[in-house]
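The complex is shown incomplete by one protein chain, all other protein chains being positioned as in the whole.
To keep things simple, chains are lettered A and B as they appear, and every chain counts its residues starting from 1.
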Amino acid sequence: MAYDHMKNRELSLQEAEEKQKKLNELNAKMKQLQERLMTEFNTWGLDSKKDKDKIKEKDKLLREMQKTQRTIEKLKTGKLLSRDAKRSLVAYSFIAPNFIGFAIFTLLPVIFAFILAFMSWDGNNPIQFVGLANFKRLAEDTRFLAAIKNTIVYCIATVPFTLAAALGLAILLNKKIKGRAIFRAIGFFPYVASLIAVATVWNNLFSPGAGLVNVMLTNLGVAKQNLPGWAADADWAMFTVVAFSVWKSMGYYMVIYLAGLQGISGELYEAASLDGANALQKFRNITWPQLKPTTFFVIIMLTINCFKVYDQVYMITQGGPGTSTLVLVYHIYQTAFVTSSDYGYASAISMVLFALVLLVTVVQFRGEKNYAND
Amino acid sequence: MLNKNSKRKLNKILLYVVLITITVVMLVPFLWMVSASLKFDKDVFTVPIKWIPENPKWNNYKVIWTKIPLMKFVLNTSKITLIVTVLQLLTSSFAAYAFAKLRFKSKNALFLGYIATIAVPWQVYMVPQFIMMRSIGLNDTHLAIICLQAFSAFGVFMMRQFYQGVPDSLCEAARIDGMSEYKIYTKIMLPLSKPALSTLTIFTFVATWNDFLGPSIYLTTESKKTLQIGLRMFIGQYSSEYGLIMAASVISLIPVLIVFLCLQKYFVEGVAATGIKG
C-alpha cells in the first residue's frame, strides 16, 4: 500500500484531474443504475417461471452495479483488497478447516489416481507412462463390458425404486401417529445394521432350497421347478441384489427426506386446505417443489452410490453366477487386488465410472440451477 | 356417505395396516438375527425356521466378550466415532455455509471438486492414500482413520443442500443489520439447521461405526482395532459359528440404534417449528 501512496503522490496534476473526471462519470453511471433498479425491479415477489427474463436482467444489472462500485472504490482508495476480495477471504475462512483436511487426505490421492490412469504401476515397481494404452484395453476386456452393462442395469433399477420408497416412507412417518419414533427407527434399521449380518440373513431368507421366501411361494402353489434360484440363478441374481439394496438403503434416504420435510412450513398446507386441495394436489404443488434441494441431493447421492455399488454385490452374489452381477467397482477391486496389481488399469476403469457419474451430476446441476434462481 | 369423522378413522386404520406391513418386512431379518444368536450353530439353518429356540443359548452373549477383546474394540470405535462426528459437524457445516450463502471466486469449481471425489471409488485411491499417510507417520494410528473420515465431501454437500433451503432474505436482513458472516452463521444458521445437523450426526456416526475397510488397512496392532474389524476377524475365524456371529452383530447394532432414537426427535423441531416460511 505504501507503494500505492507513493505512486499517488507522483501522479501529475493532469492525471489527478483525469481520475476525478472518471470518478464523476462512474458515480453518475452508478446513480443511473440504482434508479433503474428502483423503478424497474422494485417488486421482490418475482415468479421463477414467469419472470425468467426479468430475473436474468436484474442479475445482470446487479452485477454491473457491483463492478462499477468496485472500480470506484479502487480509484478512490487505491487499495489492493476490494470489498469483494475481502468477502472472498471471509468465505475461504469458512471453507478452510474442512478443505485443508479434504485436500490433503482425499483430493490429492484422487488426483494421483487420475494421473495413474495413464500410467502402469503395481504399487512397487517404477511408474511408467503408457499414454492411452489402459483405455484401449477397455474395449477388449469382456469382464469390463459385462461390468459396465450390469452397473447401468443396477442403477436404472435401483434409483427410482429407492427414491420412491424413501419419499413414501418419509411422508408416511412425518404424519402425527402414535409410536412414530419407533417406526422411524425400524425404517432406518436395515441401513444401520452391519452389512455382514443382514446379508447373511437375506441370503438365508432367499435361499433357493428352503429359504423362507421360496417356502412361501411353494405354499402359494408355485411349482418346485418354477421357483427362482435368486442369488444363484443368472436370471434372478440382479433382481436379488437390487431388492436387497433398495431394502437396505431406503431408510437412509428416508432420513434425508424427513429432515427436508421439516423445512416446509405448515402454513402452506393450511392455506392449501382452505383452498380445498386434496392430498395429491398438496403433494404436487407443495411437498414436491419444496423438497427440490433435498431431491437433488438424494438423486445425486443415490446415483453415485449406485454406480459405486460393491459391498452389496460382494455379500450377496460375489458377482455371480459367473459374471451376471459383476459391477464396475467389483471389477476395479479385482483388477487392483485379486487378478493383478494393475493400479493404472484400475484407475482407467474408474475414469469411465467417473465420466458416467459426472454426466448424471451435470444434468442434475442444470436442473438445480434453474431452481436456485428463484 | 361416510361422515368426516369415520372417514378419518378409516384412513387411520389403513395407515396403520400399511405401517405394520412395512414394519414386518423391515424387522424379519432383525428377528432372524436375534433368534439365530440364541441358537446352537447347527440349529441355525433348520427347516422350517424355529423363531423361538427351545433352550435359548444366552451363553453366546457371554462367550463373545471372551473370544475377542470386544470391550477394547468397542472403546476404540467409540473414541474414533465421537471425534470424527464432532469434527465432521463443525467443519462441514462451516464450509457448507460458505458454499450456500456466500459469493466468492471459484466457488463452483471448488464445489465440483468436492462432488467429484465422491464419485471416485475408494479402492482406486486407497493405495496412494496409504503411502501418503504412512509417509507422514500416520500408519497404524487412530488419527489416520479420523483424518480419513472427518473431512468427507459428503458432509459439506449435504449441509449445503439444507442451507440452500433456508431463504436468502434471512441472511440479507442480518447483513443489513451489520452482522458479520460468522455471527450470521452462529446466531441464525446453526439454530435453524438442527434437523440437518442431527441427520449428519446419524450418518457420520453410522458410517464411522460400521466402516470396515479403512480401519482394516490402517490399523494393524491388535489393541488399536475397531469393532467391525473384530467382527470380521471373528467371522473369519469362527465362520461356522453363526450363533456367536449373530450375537456379536446384535451387540454392535445397539449403540447406533440408541443414537438414532435420541436424535430423531430433532426431525420434528426444525425450521418449521421456528415459524419461518419455506
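Keep this in mind: contacts are C-beta pairs under 8 Å (C-beta built on N, C-alpha and C of every residue); 3 or more make two chains touch, one makes a residue touch a chain.
One rule holds for everything that comes next: contacts and distances are computed from a predicted model.
**Q** What does the UniProt entry say the missing chain is called, choosing from "Multiple sugar transport system substrate-binding protein", "HEAT repeat domain-containing protein", "Cell wall polymerase" or "Response regulator transcription factor"?
**A** For the chain not displayed, UniProt's protein name is "Multiple sugar transport system substrate-binding protein".
**Q** Which of these, B:V34, B:I83, B:M132 or B:L170, touches the one chain of the complex that we don't see?
**A** B:M132
**Q** Using the definition of touch stated at the top, determine which of B:I68, B:L89, B:M158 or B:V250 touches the missing chain.
**A** Candidates B:I68, B:L89, B:M158 or B:V250; residue touching the omitted chain: B:I68.
**Q** Tell me which residue among A:N134, A:T323, A:S347 or A:T361 touches the hidden chain in the full complex.
**A** Checking each option in A:N134, A:T323, A:S347 or A:T361, the one touching the absent chain turns out to be A:T323.
**Q** Write down which of A:F94, A:F144, A:F189 or A:W230 is the residue touching the left-out chain.
**A** Only one listed residue reaches the unshown chain, and that is A:W230.
**Q** From the listed residues A:T200, A:Q290 or A:Q312, report the one that touches the chain absent from this view.
**A** Only one listed residue reaches the unshown chain, and that is A:T200.
**Q** Considering the entire assembly, which residues of chain B contact the chain that has been omitted?
**A** 41-42, 45, 67-68, 105-106, 109-110, 126-128, 130-132, 134-135, 139-140, 213, 216-217, 220-222, 229, 232-233, 235-240, 242
**Q** Since one chain isn't shown, list which residues of chain A touch it in the complete complex.
**A** Those residues of chain A that touch the unshown chain are 88, 107-108, 111-112, 115, 121-127, 142-143, 200, 203-204, 206-211, 229-234, 320-324, 334, 337-341.
The working rule: only the chains that are shown with their structure count from here on.
**Q** Measure off the straight-line distance from the CA centroid of chain A to the CA centroid of chain B, and report it in whole Å.
**A** That gives a centre separation of 18 Å.
**Q** Could you list, by residue number, the parts of chain A that touch chain B in their complex?
**A** Chain A reaches chain B through residues 87-88, 90-92, 94-95, 97-102, 104-110, 112-113, 116, 123, 169, 172, 175, 177, 181, 183-198, 200-202, 204-205, 210, 212, 215, 247, 251-252, 255-256, 258-260, 262-268, 290, 293-294, 296-297, 300-301, 304, 307-308, 310, 329, 332-333, 336-337, 343, 346-347, 350, 353-354, 357-358, 361, 372.
**Q** Which residues of chain B touch chain A in their complex?
**A** 12, 15-16, 18-19, 22-23, 25-30, 32-33, 36, 45, 47-49, 90-92, 94-95, 97-99, 102-105, 107, 110, 113-121, 123-125, 127-129, 132-133, 147-148, 150-158, 161-162, 164-166, 181-182, 185, 195-196, 198-199, 202-203, 206, 210, 228, 231-232, 235, 242, 245-246, 249-250, 252-253, 256-257, 260-261, 264-265, 267-273, 275-278
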